[in-house]
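Here the complex is missing one protein chain, while the rest keep their positions.
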């Protein structure tokens, strides 16, 4: 698949859970996550986000996050990554689900983004 | 606290993770969850939602969910529960966080709902 | 006029098809959903059969309530509350007259899921079925046609709505299982 999905959350369980939810409807979409801190604590970590970018099988990534400070780390990671990363200020669970379902059926990015626009909450 | 929060998700990890995220900013708000099926599978279960209502320390509940079928089970549980349950069609993680943060500082329901309105995505 | 034995036969017939078509129903749910409809229904019907087989029921509403509770608690997907509410509403009719039961089931599904005809859901089977049964005209062909009609629809309710236009060309899995349920009823009647 051309596009992959990266989930960034302050909490490891949320990131892992969203991956589980969306993989059900998007078996062929690569989904990687950066959840919480290295020590298991609540927070986000730029290095873990970089790893999620790198481990994703796709070279173009749609990235979703929960709270604003995750966005700052995401933006730093994007500046440092070679991949093409699209960042959305949308409802985390709902938009990751929507994007994954649409990517699975080979929807064009433009059309995926049209749907995501309606989920903007940040 | 007068109001509690109930998180309903198709995936146990998402529900548990959201609880972890919001308890950080709302130590005095009772947060209970119904995540996934009894056997650990993905889905929602009316009986587990009822349990989350009952186990919540508050008699008035703000309920948040991920996908539409969770809403159907939530509505059935609401019909059967004695508690006053308010159900929101809002971004799960973001609106649970917002509501919990506001309830922690004793915000009136009316004002909480004003904030939640901007997170409507369903 | 269905009696308790007829309802048991109905459920047996339905359970047989569900277990047989389990993989097919999940396959239908794969391109436009999460691929679990067959497993959901199979798990639900196992619970139903365990709850009614060799059990006595005072009347038709009692067995309907038991079926409803099993489906609500065991299906796990959207179809759980939908079929559960359908059987709950049928229980409220108080007798076994299919001319009243099917419209009541439809009303329950509509109440729970808020779908209207044309949204590519089980409502697209229950709506024509309800109309036909009142004219004593519910047939296997009529049911199959209703199921088939969902194929060209664009989903606007349920998980299939996420893929929008891409849902066209696929039969709705809940419509298919609803078709099985209605055909199992025809077989039980006779």
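Read from first to last, the chains carry the letters A, B and C; within each, the first residue is number 1.
One rule holds in what follows: a contact is a pair of C-beta atoms (placed from the backbone, for glycine too) under 8 Å apart; a residue touches a chain by one contact, two chains touch by 3 or more.
Because the structure is a prediction, the values reported are computed rather than measured.
> Which of the chains on display does the removed chain touch in the whole complex?
So, spelled out: the chain left out of view touches A, B.
> Of the listed residues A:1, A:46, A:87 or A:105, which contacts the missing chain in the full complex?
Missing-chain contact among the listed residues: A:46.
> In the full complex, which bits of chain A touch the chain not displayed? Write them out.
Listed in rising order, the touching residues are 37, 41-47, 67-69, 72-73, 75-76.
> Tell me, which residues in chain B touch the chain that this view leaves out?
24-25, 97-98, 101-102, 104-105, 107, 115
We adopt the following convention: only the chains that are shown with their structure count from here on.
> What is the shape of the graph in which nodes denote protein chains and edges denote touching chain pairs (line, ring, star, complete, other)?
If you draw each chain as a dot and join those that touch, every dot ends up joined to every other.
> Per the centroid of Cα atoms for each chain, what is the distance between chain B and chain C, given in Å?
Spacing between the chain centres: roughly 29 Å.
> What is the distance, in whole Å, between the centres of chain A and chain C, each centre taken as the mean of its C-alpha atoms?
Taking the mean C-alpha position of each chain, the two centres sit 37 Å apart.
> List the centre-to-centre spacing of chain A and chain B in whole Å, with centres computed as mean CA coordinates.
23
> Give the residues of chain A touching no fewer than two other chains, as numbers and ranges.
As it turns out, chain A has residues touching two or more other chains at 24, 97.
> Going by the touch rule set out above, which residues of chain C reach two or more other chains?
34, 36, 159
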